[in-house]
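Worksheet: the structure to be examined is printed underneath.
Missing here is one protein chain; the remaining ones are kept as they sit in the complex.
Note that the chains take the letters A, B and C in the order they are written out, and that residue 1 is the start of every chain.
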Amino acid sequence: MELNQLMFFLLAGLILFFSVLAITSRKILRAAIYLLTVLIATSGLYFMLNYEFMAAVQLTLYAGGIVVLIIFSILLTSHISHKFEQPALANVFAGALTGILGCGVAIWSIIKFPFVTTTQPALVVDMKVVGTQLMNTGDYGYALPFEVISVLLLAAMIAAIIIAKKGN
Amino acid sequence: MDFNIYDFTSFTTWVHNALTSSMSPGWAMFVELAIVGVVFIAFYAVIGLYLVYAERKVCALIQNRKGPNRVGPFGLLQTIADLFKLLMKELIYIKNADKFLFNLAPFIVIIASFMAIAALPFAKGLHAIDLNIGIFYLFAVSSLGVIGILLAGWSSNSKYSLIGAIRSGAQVVSYELSVGLALLSIVIFSGSMQLSTIVESQANGWWIIKGHIPAIISFLIFLVASTAETNRGPFDLAEAESELTAGFHTEYSGIKFAFFFLAEYMNMFIVAAIAATVFLGGWMPFHIPGLDGMNHVMDYIPPFVWFMGKTAFIIFIMMWFKWTFPRLRIDQLLKLEWKYLLPLNLMNIVLIAFIVLMGWYIK
Amino acid sequence: MEEIFQDIIIKKSDDYIINMGPQHPSTHGVLRFELCLLGETVKYIIPHCGYIHRGIEKMCEKNTYQQIIHLTDRFDYLSAHMNNEAVCLAVENALEVEVPERVKYIRTILAELNRIASHQLWWCAFGMDLGALTTFFYGLRDREPILDIFEESFGSRLLHSFNCPGGLMHDVHPNFQKKIKDFIKYFRKILPEYDQLLTGNIIFQQRSIGMGILSKEDAISYGVTGPSGRGSGFKCDVRKHHPYSAYSKVDFKEILYTEGDTFARYKARIDEMWESLNILEQLVDNMPAGDYTVKMKPIIKLPAGDYFQRVETARGELGCYIVSDGNKNPLRVKFRTPNFSNLFIINKLASGNKIADLVAISGSLDLVIPDIDR
Partner (left out) sequence: MTNDQLKEKINGWISGLEFPENKQYLEVVVPAESLLKLARLLRETPETAFDYLFCLSGVDYGKQLGVVYHLESTTHNHALVLKVKTDDRVNPNFDTVCGLWRTAEWHEREIFDLLGIKFNNHPDMRRLFLDDEWVGYPLRKDYKDDINIIER
């Protein structure tokens, strides 16, 4: 086995293992930490693909941003002695069934997809290309979605401020 | 082999070639990783310990004292003795604490600082990995350390720790913005996020000089915001000893406490190194165009010394802050960021974009 | 009467309670604050004291008047001399003994030196409370010359017990005057450094101006005296209004500020150090020669009755109330210590502010815990 493959299986194994832990843990903060590990391992996959920009975005936004916010809200709301109750058996079964179904669909589509092996060297993603593409208004440009998302975020922020103000 | 302290490229290629010729590429890579890891751990330990020593000496200087001067010449071995003391200390277990997270927290803090140190260019050709998004990566990794602090505060099951952790969370999340935006200004100037390119672009002058007013503003903002992000005085609210006894690490003892302690100093080193790299030219010597004689003398000083010298200078400024200013209050801290630093930063970035567009900086 | 009890604390079962102390760096000793927090904001504060109550008042009832003096050092250890003086003056007034002029001068000089030393230590600790750690070493450095003067003359640095009814234990060291003059010269030069390091600092001012405002009415009603009370405009300087020892012979200002916030209390103490230097300067050159004590009987018996003596310590008004039934032991001795009254204003001042402000406010009240517990 090559080192590359070893690395991939290691990361994939980490992601699978901690995903299962994250949903089965009965302590909420531990679940958040397992989720963090999953996200960091995912960014490791991006690093393997030489897509460093995506990897750094994954680290900043998900690991550094969203998980910190999740942990922060857990800190404010829950106590250390709090534990989730064991879910009802029917729920466990329904959840497992949905999980297996989703997994099956994913595996099926991966098997069905005609992957073509190339001998070309790995593509180096130039940051300038990413930048111009993001701000491009022409074909395949991301300027419009970018702006629409910013409006959405603005709306969310205003809503948050209004909710926070209501207390006073 | 051609070993040259002014350019490590030939040395690193020699090591790489020697390894690949004697074993399979996979193993060669593995050995390289191991070497880099060992070097970094050793470097980390030495820098961490001697920053503690430096802080004690600087603080003694400011406070009309002598500082450590008993163990070894000038007290140089004092912090090593302290390390042994901390290693031997009993690890106190807290009843009702979440043991797993309680033990995990110091490691998260220290791993985050390890990840950041990997991307720093110490001298020409001397860096572990030269990512093409170097600055972005540093910014991303530096935001992970706070998770360790939050965990430490919550899992100790102590109210003081929890308040410290919440303070630190609010503080780091806010000040990250200013740090990122201040670094962005130099990205605009140099047109690259790769640290080696940024350093190369300062061969004819550091950005703080070439970028004049807006670069100086960014530098000052970066200095303030990064001091806050590393939880150092006057922004050390997370561990404010007069209010929260020790904040998030109140319940830690022995080597686990030492991890937090070491990580704090390493974070200080990392932000100082980033500032030195981005604003003060990294390992580039100080050059004044036209004065060839002086420039040659400056070139004679090895790049590694330049880098460490600049870093030490910024660390000194940060220590100077800490030992002269009183601590801010939490609302003042957040007000400073959201009402003053952030708007100033955004305006500064617009200004920089304009200056770069017009070409009004020193090329 | 109900309207006056509006600030009475009502506890609820879901309050977020945090214990500050008895082992906490910013309570300056074994005092415990029971804080109720609402996020960072303090809802109410219940001070708990008595961790080092030694029963000094009970001990006084078993001892003679000379012995009592040695106990009084132990409550406010930073103004030990003034505590001694209170008992001595009470006994001397009761017996109608006139002490020599020299004794009055020396007592006043010592009181002012002690006041400066105490304010210096307060300044150190106050800076520490606000997170400015360097102040601690500046203050301690400048306190050293004063302690040296004490040590040279009476062999101890903190708890002198140098007074006795009728005068002093023995005469001061020949170097006394010269050393004090040196100190005045040195400290006049060094005191502006305090302003440079802390007073002018923008963070310090932001944290102290307008924080914990104590109105004059509250200061009087709660009996907050000393620099803390004078920061609110309460004219409570015993030295000025009920002069004792040599205070009637010196010309000095009563430091008054009307703002009543932390900064005013801070400024009042800094200004008091300047004023103490003035007093010292007026006294040290004119020290009359003469006896250091008057002859007293070995066993002092006060005539039956009540005796009250008010003295200004570094923290406020100290009252020494002696009830005598004519025996060699007092029937009851009560010390009205300044910190006991000053402490309980803390809930009024700090509730509604942040935790950090509570630390700053309790620092600005200059609490000495043994003085509360006695």
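Structural remarks
Going forward, a residue touches a chain if its C-beta (ideal position, glycine included) is under 8 Å from a C-beta of that chain, and two chains touch if they have at least 3 such contacts.
Owing to the predicted nature of the structure, the values given are computational and were not obtained by experimental measurement.
For the omitted chain, the shown partners it touches in the full complex are C.
Of C:Glu57, C:Glu92, C:Glu112 or C:Asp366, it is C:Glu57 that touches the chain left out of the display. Checked against the full complex, the one of C:Phe33, C:Trp122, C:Phe204 or C:Tyr321 touching the unshown chain is C:Tyr321.
Within the set C:Gln23, C:Asn175 or C:Ser221, the residue that contacts the chain not displayed is C:Ser221. Residues 1, 4-5, 8, 49-50, 53, 55, 57-58, 62, 93, 218, 220-223, 234-236, 241, 305-308, 310, 317, 319, 321, 323, 331-332, 334, 336, 340-341, 343-344, 373 are the ones on subunit C that touch the missing chain.
Keep this in mind: only the chains that are shown with their structure count from here on.
If you sketch which chains touch which, the chains link end to end in a single open path, with no loop closing it. Here the CA centre of subunit B is 46 Å from the CA centre of subunit C.
With each centre defined as the average position of its C-alpha atoms, the distance from subunit A to subunit C rounds to 62 Å.
Not a single residue in subunit B touches at least two other chains. Not a single residue in subunit A touches at least two other chains. By the touch criterion given at the top, residues 59, 62-65, 159-160, 163, 167, 233-234, 236-237, 240-245, 323-332 of subunit B touch subunit C in their complex.
Per the touch definition, subunit A reaches subunit B in the complex via residues 2-3, 27, 29-30, 33, 36, 52-53, 56-57, 59-60, 63-65, 67-69, 71-72, 74-76, 80-81, 124-127.
Within the complex formed with subunit B, the subunit C residues making contact are 16, 18, 24-26, 37, 40, 127-134, 136-138, 141, 197-198, 201, 203-204, 206-207, 354-357, 359.
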